[in-house]
Structures are given as C-alpha cells and as structure tokens.
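Handing you a structure now.
Excluded from the complex is one protein chain; the other protein chains are retained at their positions.
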Amino acid sequence: MGKKILLKNDHIPGIQSYDVYRQHGGYASVEKALKTMTPEVIVEEVKKSGLRGRGGAGFPTGLKWSFLAKPEGVARYLVCNADESEPGTFKDRYLMERIPHLLIEGMIASSFALGAKTSYIYIRGEYFYVARILEQAIEEAYAKGWLGKNILGSGFDFDLHVHVGAGAYICGEETALLESLEGKRGNPRIKPPFPAIAGLYACPTIVNNVETIAAVVPIINDGGDAYAQIGIGKSTGTKLISASGHINKPGVYEIEMGITVEDFIYSDEYCGGIKGGRKLKAVVAGGSSVPILPAELILKTAAGEPRLMSYESLADGGFATGTMLGSGGFIVMDESTSIVKNLWNFSRFYHHESCGQCSPCREGTGWMEKILHRILEGHGKMSDVDLLWDIQGKIEGKTICPLGDAAAWPVASAIRHFRKEFEDYVQKPSSIKDVKHYYRLHEAGTAS
Amino acid sequence: MSATKEIKFSDESLALAEKLMKRYPEGKHKSAIIPILHIAQAEFDGWLSPQVMNYVASILKIQPIEVYEVASFYSMFNLKPVGKCLIEVCRTSSCWLLGAEDVISHIEKKLNIKVGETTADGMFSLKGVECLGSCGTAPMMQVGADYYENLTLDKVDNLIHRFKSEGKRKSYTDQAESKSV
Partner (left out) sequence: MPKVTIDGHSIEVPDGTTILEAARKIGGKIVPPAMCYYSTLKTSGGYCRTCIVKVSKGSERDPRPMPKPVASCRTTVMDGMEVENITSPDLMEARAGVVEFLLINHPLDCPICDQAGECHLQDLSYEHGLSKSRYEFERRTFEKIDIGEKIKLHMTRCILCYRCVKVADQLCDGRVHGVINRGDVSEISTYIKNVVDNDFSGNMIDVCPVGALTDRTFRFKSRVWNVNPVDAHRDCKKCAGKVMLWQKGPEVFRVTGRKDTYGEVIDWICNECRFDKKQTSDWVIEGPSNIERTSVISQNHYTLPEPAHKPLLNDVKIVPDHYQIDNKK
C-alpha cells in the first residue's frame, strides 16, 4: 500500500462530521500553528516540504507564499481555488465532499501563515451541494471556536466564506477567479501585477488549489522535512489522481509520487487494468490540457525508462515525447477510441469555455473545432491537418491566460503522435461511422 | 409564466441576499452577484428575465448592464425560460468516452426534443454541458442540485419517470436528495 496522508481517514464512517474528524486528530495543525509557530516559521516549513501547487501548474507553494506583499494596513487574502473544472479532474470534489474539515483546517492554518483575516473558498457552481457541505462544516467550525474572533485565545481573528461560481472553466485561472469573486465576468487579468501584489480587491492575495491547502495540514503536523521525505526528487509528497476512462476501477487515488505509470494503470490497488481486457491506446495524464501520449510513451520514456507518476518523469522528453502531471486528471483510452473524435471533443470544450477576451483564443478555438468537425463529417482535406497544426501554434503563447495553451496542446500532441489517424479520416471518410453531433450552435435559449 | 408575478424576493430570500452581501468588505458587495443570481433563478421559474436581472441590480445598487454582462457569461444562468427539470448531461472527455452521446440521444428520443429544447408540457429541458467533475462515475447528468452518476439508459428512464410524476421544479439551490461518490 502506498502512503496516504490526505485520505488516510477517508474510510472512517462519519468523517464528514466535526466530531469524528476531531476525534481522529482533526484541527491539530491549527492548534500547533497558533500556539507554537509564527507565520514565518510556517512559510518556511511549507518551503521545506517542497509542496507544489496541485491545481495544475506545479509552482512551489512556499515560494508563491513568500511573494505575498505585506504593506501596512492593507488586507491580505487567501482564496481557495475549488473551481475544479479541468476535464478528467474530480479529486477536489472528492476531498471536499468526504473530508470537508480538512480543507477548512488547511484554510485556517494557511491564512494564519499569510496574515489573511478573511478568506474565501471559490467553488464551481455545479458543486452546489458540495458548497452546502462546506457551509455546514464551516458553521460547525465557528461553533467550536476554530473560526471567528480570537481563535484559541491567540488573538488571531479569522472569517471563512464559501463563494459559488456559475459555470465557467476559465474561472479556474486564478485571475479570472478573482474577477469572478469580485462579481464580474470571469475574464483573466493581464499580468503583472500578480495576485500576490494586487489580487482580490487589488489587495495582496494568494490563490491555492484545494489539495494544496489540504496538504498544508500534514506539513504543519509532521514538519516540512517529513513531507519532503515522501515522493521522489522534486515531486515531494502525495498526489491525488483522478482516474477515469476505460479502466476497471475509476476513482480518486492518493499516490506517493514515484510509483510507475504501469503500476498505476494495471495494479489492483489503483486502476485495475483496462476495461474488458482491451489494449491501452493512449493516456491524457494530467487533465485534458496536457499532451496526449500513446501507450508506449506513457508507459516508458523515449529512453526506455519506466515512466513514473511524478512531475519530472511525466515531463521527461518535453512535449516531443513527454507530457505533464497537470492536475492529475488521468484519462485512459483503450484501443477502440478514436483520437480524432476525442480531440474534437476536447476542442469543442475549449471553444465553449474561451472567455472571448483576447483574439487568438476567441477566434482560434472555434476555428480548430470547426476543422475537426469537418474532418469527422467526412469532408476533411489533407491540408486540414497542417492547418490545424499551424493554428494551434499561433494560439500557443499568444494569449492573455493559459487557456490558449490548454486549447493548443491537445491538438499539437494528437497530431504529433497520431497523425496517421487524421489522414485516414480524411482519405477514407467511409471508415467514420456513427458520428453524433452535439454541436453547440448557440443552443437555443441558454447562455452557454 | 412569470409575466404577471411581481418581481420581488420572498422575505427569506431577501434576508439571505443581504446576509451574502455582508460576506464581502464594505463597498465590495457586488461580489455577491453570482450567489444572488442563483437565488433569483431558483425563485423566479428557473431563468433570469431582464426584469429579474434589473431587480438584482437594484438590490446590489449597480447598473443593470453589469448584471446582464455577468449573467450571460456563466453557463448555469438561463436567460430564456426552461422546463421544470433542466437535464444537463455531461458530454466531455470521460463521459464522452463512456457513452454520453448515447445518453443524450436516448433522452432526445424519449422526450422528443433536441438538445437546447423544452418539452411541450414545460416539464423538461435538455442541455449538453461541459465536464462536471464526475469523470470517475461517468456518464452522468445533473438535475438541479443533484448529480446522477454511472448512468445506464434504464437508470435514465427511471429518473425521468420519477421527475415527471413528482412534477417539481429542480434548482441548483435545492437540498441535494442523495449522494453517491
């Protein structure tokens, strides 16, 4: 069994409730932080732990925290990014639903470390019922004195609120999230300034993913060094992986970073192999944005080394032969999957979710989707594959926020590794069967 | 539908809206716009008419256009009337890999409507939505606050039958009826 830190008490009946959570050591990190540590010491521990942002970018959390500006008399905020909407990712939902107090505990300790007196959990609107679970847990935490004025007599006052969104992938981008939290359209901001300097209400702000904040709890309890002992190299600690697609045992798994991809896919402890005993065709390892890899490259690096579940190993080979750990949304596709159609599905998603603020993403995402749709309908041209390649290259790196890159990478990688399949679709349209179109076409009456 | 009804929150909703506005610093109450629009959509027949949005603007003391801008950006807000049960089927990624298209076409046939349409009796609307974070329990659909996961066509039939016999409007703000992860 791999080491579990975040989900170690996941199996305990009633762990959702305050009493059971507390009986199993809950809120110990807040006690330790408020009674025995200074904010600076906590930031140091987080730095030592090597924890990296679990939302997708993998930026070192301690370093991010150290960038927080601290001007006199200006409020600071911690905002939890619970907008989980990267296709293939559902770990934050699982964590919030199963162990809501873990997130609240992490928010209190982290806010203390950052000097935030009010913090918000921005949760995607579709998770309304999860927001209710969190609200209830927050109420319990207030009742027990973990939130509010003078917590544990330490003089630390702290309020925590849940804020629901209303359906927009882009709000997972931290500056779009802040705009949305301010009551505006979720248009990403132009950086700099970064949120650590001017974030929510133009005040210094840190935005962290749910899993990142939850990981602060064991880091405070056991120390940054102990956390850094887990995992491999610069991929310290454990990672929640959302496993889905054509596997026998989909679900959320906490893994110690460094296990092999092969073990993760085939062992009974994790995914339990491919459904129906079919062959593995491809994997999108870190949520829909990251490059898709064919079976041979996801299981082994180009150099023939076993690929590991870690930031570095998954990225080995760059985008030519590697991918990214991203948010840990691990989507498995068996031999029956059409890569072209899967790509169209992703491209439709990015087209639908583009905020429309900057030209390359607003116009380019729709263009790519239309070309893919044309190929799927059997009207593709051989030049379409090159055109797609060219368009994605003109979006990548040219946009305000990373959604442009996220829309470009799946296209680039699918063509890079499965070009022949695109050409086959173009040359033998008769091979395309059963194409169903749930194409957007301004779906009557809805805002989407 | 709501044409004759006066646009005004119930006392309970108004109190909730005021409580929500207080969660944000002085002068930053516009932050509460999305939560309040959710309350409004639930209270006024599942969609946001211009009159409802103007009312929300008056509560927040902002220009109506600021509400239109926000409401039209987010996919959970309906700017046209919808059926009592808005069936939102996830069509992205893992749900697609595991049969979302079959679920959608099954519902289309069963209710005799296309995606984006509402049944003649005003009971159901069907919408294809993007990843709802239920990939491990795909395929899935959301109706109101509830996620219905690991769908089979039989399961879909039973749910539709049940919704129809209950005849209730479903809102995101409802208490979720059951949960399964």
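Think of it as A and B in the order they're written, each chain with its own count starting at 1.
Keep this in mind: contacts are C-beta pairs under 8 Å (C-beta built on N, C-alpha and C of every residue); 3 or more make two chains touch, one makes a residue touch a chain.
None of the values given here were measured: they were computed from a predicted structure.
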The one of A:N150, A:S359 or A:Q427 in touch with the missing chain is A:S359
Of the candidates A:L63, A:A143 or A:I190, the residue in contact with the absent chain is A:I190
Considering the complete complex, of B:Q63, B:T152 or B:Q175, the missing chain is touched by B:Q63
Contact residues on chain A toward the hidden chain run 168, 185, 190, 351-360, 362-367, 370, 387, 393-394, 397-400, 442, 447
Omitted-chain footprint on chain B covers residues 50, 63-66, 68-69, 72-73
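Everything below uses one rule, namely that only the chains that are shown with their structure count from here on.
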Chain A to chain B, mean C-alpha position gap in Å, rounds to 24
Within their complex, chain A touches chain B through residues 75, 84-90, 92-94, 97-98, 118, 124-129, 132, 161, 163-169, 180-186, 201, 242-246, 250-252, 284, 288, 329, 331, 333, 337, 342, 345-346, 349, 352-353, 355, 436, 438, 443-448
So, in the complex, the side of chain B touching chain A is made of residues 23, 25, 28, 30-35, 37-38, 60, 69-82, 91-94, 96-98, 101, 104-105, 115-118, 125, 127-138, 142, 145-147, 172-173, 175-176, 179, 181
